[in-house]
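Here's a slice of the assembly, chains where they normally sit.
Chain nomenclature is as follows: A and B, assigned in order of appearance, with residue numbering initiated at 1 for each chain independently.
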Amino acid sequence: MTAGQPQYPTGLGTSDATTIRLLGHDLANDLMGQVGFGELAFWLAAQRRPSAGEVRLFETVLVALADHGFTPTAIAARLTLLSAPESIQGAMAAGLLGGGSRFLGVTEDTGRFLDEVITAAGDPLPATTEEWDALAGKALAERKATKRFVPGLGHPVHKERDPRTPVIIRIAREEGVYGPHLALFEALGRMAPEILGRTLPLNGAGVCGAALADLRLPTELLRGFALLARAAGLLGHLAEELRRPIAADIYHSVDRNARYVAGDAVG
Amino acid sequence: MTAGQPQYPTGLGTSDATTIRLLGHDLANDLMGQVGFGELAFWLAAQRRPSAGEVRLFETVLVALADHGFTPTAIAARLTLLSAPESIQGAMAAGLLGGGSRFLGVTEDTGRFLDEVITAAGDPLPATTEEWDALAGKALAERKATKRFVPGLGHPVHKERDPRTPVIIRIAREEGVYGPHLALFEALGRMAPEILGRTLPLNGAGVCGAALADLRLPTELLRGFALLARAAGLLGHLAEELRRPIAADIYHSVDRNARYVAGDAVG
């Protein structure tokens, strides 16, 4: 290292001629074959090695978020692979770029919302169901008064019950990592009929946000975990596109039904 | 479904109001909490559920490839997060776009090369070390004669021995998934001194390609698995950038040392 040059601290990876180190450990001797991929992903993001129970909940979340069929994300990835078959990294990146606010926002928005309510509530946290219900009711009323919707409540398709939600909650309890975010989230679901006048199911992607927050993963990163999960789903779509291609059909179905209509001029 | 409309077959995900199905299974009841994330990633890509041994080798490969410190990929991701902090999907995509031939090509190139040699050799495959050595020697001689380098042999830093390689080989044997690609790869390493006149270590990213090929994952997808692994590494870098930012320092170190020099005109 030369004097006067900037230095770049990192707690992640470094290597020399004989050793590759990652997170302060010897990659080959300590990590490979001994640490799972999900476990490593958690560890890389939190720079804290998760317990077995935390890993199980974390991987359950990733599995829940990995693939949702022909999302705009998956379609864009497949179209990009069709156009640029030589660059699988381009197709994967194009797919991930759709991981924004509209379809991948729930996980992050829910985690943040829960976190804000809990932080504002201060100490001590609610200890009983009634206390959680009170906090939830207050939060719902505030959102309603300011005409803002509540992240994590409701789902466009699963209008009664999102099948993913009870599984996340059960596993969190089983693994002893059920915490304030999940508690508040359940309370929001209980109080919604009374405060909002509607029964709204607890959104499965939303409960994932609550779970990640209870795993004490940073809220600014919640969307990143959804993206990691989605990367696995996209790889599945790209693999399928290589074997049973549909992107050309999608392209042609749009192109064939294009109809020229003079636009309204802007300005 | 409307008559006359194209239909889009998929073996991945579908859902209705009450159920989310993935790979023909009920996501909530059969997969979440019961299938690991690495296992699911394999299953999504191969549309075949891997055995426990296959999962172990697969996750070892992903762990081996997840992060290599301040690669151009990681630097680009961090610079993008600095410039567009509101879009973590942009930063992750920018990082993955560097996952191309120069730094992420070895895994894929090695897998493909081994596959070509094995396919060209036809049946029956070599059965003894001597037979593998003969096939390897022949392949090396052909590459040498046509002045092409051999993917997977050598490493710019680990000039004696890449520490990741023996671990991959050991785990493949332990899990009973050691196959022709790994066998050929080891033979190439044994024969290199004789045919190429140099000792070349078996590259760790290359042995990952051999392992993925022995897991019977498609060669066109090998880079995709490296990208999935790298997505976890990038998330770690982005997490670290949020806590201990260095991207602005990198930017300034370049900008401050820029020097105007008239370019050679092209054309």
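A few notes on this one:
Rule of thumb we're sticking to: a contact is a pair of C-beta atoms (placed from the backbone, for glycine too) under 8 Å apart; a residue touches a chain by one contact, two chains touch by 3 or more.
Model, not experiment: these values are computed from the prediction.
Oligomeric state of the entire complex in this file, given as copies of the one sequence with 2 shown: 4.
To be clear about the criterion, only the chains that are shown with their structure count from here on.
Measuring from the averaged C-alpha position of chain A to that of chain B gives a distance of 23 Å. Contact residues of chain B toward chain A in the complex are 5-6, 8-20, 22, 26-29, 31-33, 35-38, 40-41, 44-47, 56, 59-60, 62-64, 66-70, 87-90, 92-94, 96-100, 104, 157-161, 163-164, 166-168, 170-171, 204, 218, 220-221, 223-225, 227-229, 231-233, 235-240, 242, 244, 246, 249-250, 253.
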